[in-house]
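With one protein chain withheld, the remaining protein chains of the complex are depicted in position.
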Amino acid sequence: MNNLGTEKNLQRSAWNVKRLAIMAIFIALSAVGALIKIPSPVGTIGLDSAAGFFSALAFGGLPGAIVIAFGHMLSSAVVGFPLTIPIHLYVALQMALWAVAYRWVNEKLGLIPAVIVGVILNGVVSSFAMLPFMGMGGVMGLMPFLVVGAALNVIISAVAYKAIKGSRLI
Amino acid sequence: METVKVLNSDEFAIELKNISYCYPNVEEPCLKNINLTVQKGKFIVLMGATAAGKTTLSLCLNGLIPQLLEGKLTGQVSVAGLDVRKTAVQTLSKVLGLVLQDPETQIFGRTVEEDTAFGPRNFQVPLDEIKQKVNSSLESVRLKGYNQRMTEELSGGEKQRLAIAGVLVMEPEILVLDEPTSELDPIGRSEIYATLNDLRTKKDLTILLVEHSIEELIQKADEVIVLNQGEVAWRGVPIELFRNIPLLSKWGIKPLPVSQIGWNFYEKGWISFAEIPLDIQAAEGMIRALLPKYGLRQGQVLVLGEGLGHTQEQNKDCLLKQENQMSEKKISVQVSELFYQYNSAQPALRGINLTIEAGEFVALIGQNGAGKTTLAKHFNGLLKPTSGEIIVEGMKTLQYDTSELSKTIGYVFQNPDHQIFSTSVAKELEFGLKNAGFSGKEIKERVDQALQYTGLERYRSVHPFSLGKGERQMIAVASILVLKPKLLIIDEPTTGSDWAGVQTMMALIRKLHSAGTTIIMISHDMDLVAQYAKRVIGLKDGEIIIDGTPQAVFSQEQILLDSAIIPPQLCRLSSHLKDILGNETFIDSSEFTGMFESWETTGC
Partner (left out) sequence: MLIEYLQGDSFIHRLDVRTKMFGFLGFMILSFIFQDPKYQLLIVFSMGLLAFWIKIPLRKIGKMLVPLIPIIISIILITGFTFTPERFERVSSQAILFYVLPGDRLGATLGGFLMGTTFICRLTSMMIASSVLTLTTSIDDFTQFFHKMKVPAEVSMMLTTAIRFIPTLDKKRRLIIEAQKARGTKFNEKGIVGSIKSYLPIMIPMFINSIMMANSLSMAMLNRGYGLTRTWTTMRELSFETSDYWVITLTVLLVTLAIFVRIKLQIGVL
């Protein structure tokens, strides 16, 4: 047996378990975040995507994408898929893309541009992505809700990331 | 070379050679040059102050260091003959089972059976065999017949034993447990210890247990290993260590109260080192033997009356000082006919009537689930009565928001990590003040004051999460102290702290108390309750069953027994000496020494 090889392998296997544990907990956190209801001028907003955006910053683009997508599915499963499963799948896929983009902009340009991009993508672009299902009226009706929701979730994830980065936790 | 190895693996369960370990991004190594062997079948207790490296050492034993945690590990760790670096953690788990501190994250299954089966399923053990193994390991942790119970609904002690079953089911030869009892009441704790004892005798397991207190274990443990700042400071039989009080205090380990009395006599030269008692029987014997020789003259009972009068007078002096400060007695908390019911069927509080005066120091005691926290949460309005009424500092809790009440009523929760969120200690303290609407200058003054009071000054601009748990606990207290509450509620402030940490915390609380703050403390540590509280309230199944001074409460053995509370060691000793003491109950070791003639009493 090659010593060096096995030690590396062991470490990799342990690390895979760790990544899995982190993603699992943050997916659960997305569902719990959805239960935190923030009153806003456009209706109550849940903090379901903050965990995903935070994971993207803290643990990487792929984990972030996985957490946000599964987190969305799980938190809508908890309320019985109000927009029906196919639409939720579509939304989940979009969110995964946004999480990756958020991470990417943060690395290239910094946190504030990333927040702006995150809010535009998750608020404005996501609204237009609903055009085929709801028509222009639906998009306009949805937009304020999504923009406020995106702003809350993205900003909270960014501030939290900044606050936690200084410790040795991540 | 080969033969040596085989021989070793026969004799030793654990063998550490020159282990040093350094966490990533930390300069100071956490473990330094540890050489340690543990023989098969031994029961070892690993002790040491907070941050001594006990948890780190147990992580080294099953390969989580270096396989999961990075950092620099040097030296050789072998467990049952296996090299920890070259064997996967998962494979090692069949040899060495590690039970971590928090049972919550170690339970994966929905039912008890499902959870216990998790381990063997990973090794693809056939189903029938799993069933059989699950049953036998549940039996050995005294959870027989719990198979279909929901894990969510288990009590703290049951969860902890389930966590043990979860690693036992893989039939390891060695069991390592990291503070498995820190959040349990005395009964839950003794159940865990009894379980460990069973395992050891029936299954011939080697057990390594990390613990802060040894009282129940001193007869059971074969050896104690003391870690101090990452090094092995002492190793030997427990009785040797626990007679040596100065050594214990040097390493921040809690001494046994009875041996504290013995040590006093030993210093006087009345007994030899080996005669220092370690349990109640021995202490009783010692006192009975010494009393005719050194006890105060005249008839013994009478004499004691005098000696006692002396100490009581002293206590009175202390009390007088405080009473002068607040001449007219104000009522701090007034609870009448309080009932409270969570969503579930049974009410958690049933008809509580209680008056607490300003300036009192009250301890709430009772079993896990007795309703202590539920009651305390009513005092700052976190819970509102289902029926009944509570008036705190002149405010009806029903009419005020918790954020309003928080300005006069402080509540320190057990887990500091539930509240810390700022990037520096000072900012953390400012948060409450800003909520209460204070302005710049006042905030700065109060933060400075609180930092100084709690000894956190040097951490002022440090990130709270780069500090240890003990310091974080202190931050949580400080963040409430800045608000200068009139009434301070502290829910289990010392769980998981070492002796030194407990002392610091209690000294702080005592200081606040003598400055006039009303204190309500919840605790499972009866020694602390007896030592510090002026009034003890015992709860059972949501009702107050006992209320009085520590002396009065802890002498009611029958009532305490019914509600599963074990009185502090010294109170039990007093009751063993009933024929001498009459109905008096002593709660401090100095009171026992006060029984003896030539004792210079220490002032208060």
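Labels for the chains are A and B, by order of writing; each one numbers its residues from 1.
Going forward, a contact is a pair of C-beta atoms (placed from the backbone, for glycine too) under 8 Å apart; a residue touches a chain by one contact, two chains touch by 3 or more.
Note that the structure is predicted; figures quoted are calculated from it, not measured.
Trainee: What are the shown chains that the left-out chain touches?
Mentor: The undisplayed chain, in the complete complex, is in contact with A, B.
Trainee: In the complete assembly, which of B:Cys30, B:Val45, B:Leu64 or B:Ala426 touches the absent chain?
Mentor: Residue touching the absent chain, from the options given: B:Leu64.
Trainee: Decide which residue listed in B:Phe43, B:Tyr411 or B:Tyr532 touches the omitted chain of the complex.
Mentor: Reading the full complex, the residue touching the unseen chain is B:Tyr411.
Trainee: Of the residues B:Cys60, B:Val89, B:Leu138 or B:Leu154, I need the one that contacts the missing chain.
Mentor: B:Val89
Trainee: Of the residues in chain B, which ones touch the absent chain?
Mentor: That gives, for chain B, the contact residues 59, 62, 64, 67-68, 88-91, 93-94, 97-98, 100, 102, 104-106, 108-110, 114, 117-127, 130, 152, 166-167, 170, 377, 380, 382, 401-403, 406-407, 410-411, 413, 415, 417-421, 431-432, 435-436, 465, 479-480, 483.
Trainee: Considering the entire assembly, which residues of chain A contact the chain that has been omitted?
Mentor: Within chain A, the residues touching the omitted chain are 13-14, 16-18, 20-29, 31-33, 35-40, 43-44, 47, 50-51, 54, 58, 70, 74, 77-82, 84-85, 134-138, 141, 148, 151-152, 155-156, 159-160, 163-164, 167, 169-170.
Just so it is clear, only the chains that are shown with their structure count from here on.
Trainee: Hey, how far is the Cα centre of chain A from the one of chain B, in Å?
Mentor: Centres of chain A and chain B (C-alpha means) sit 39 Å apart.
Trainee: Which part of chain B faces chain A closely enough to touch in the complex?
Mentor: Per the touch definition, chain B meets chain A at residues 25-26, 63-64, 66-68, 85-90, 421-423, 463-466.
Trainee: Can you list the residues on chain A that touch chain B in the complex?
Mentor: 1, 3, 6-7, 10-11, 13-15, 17-18, 162-164, 166-169
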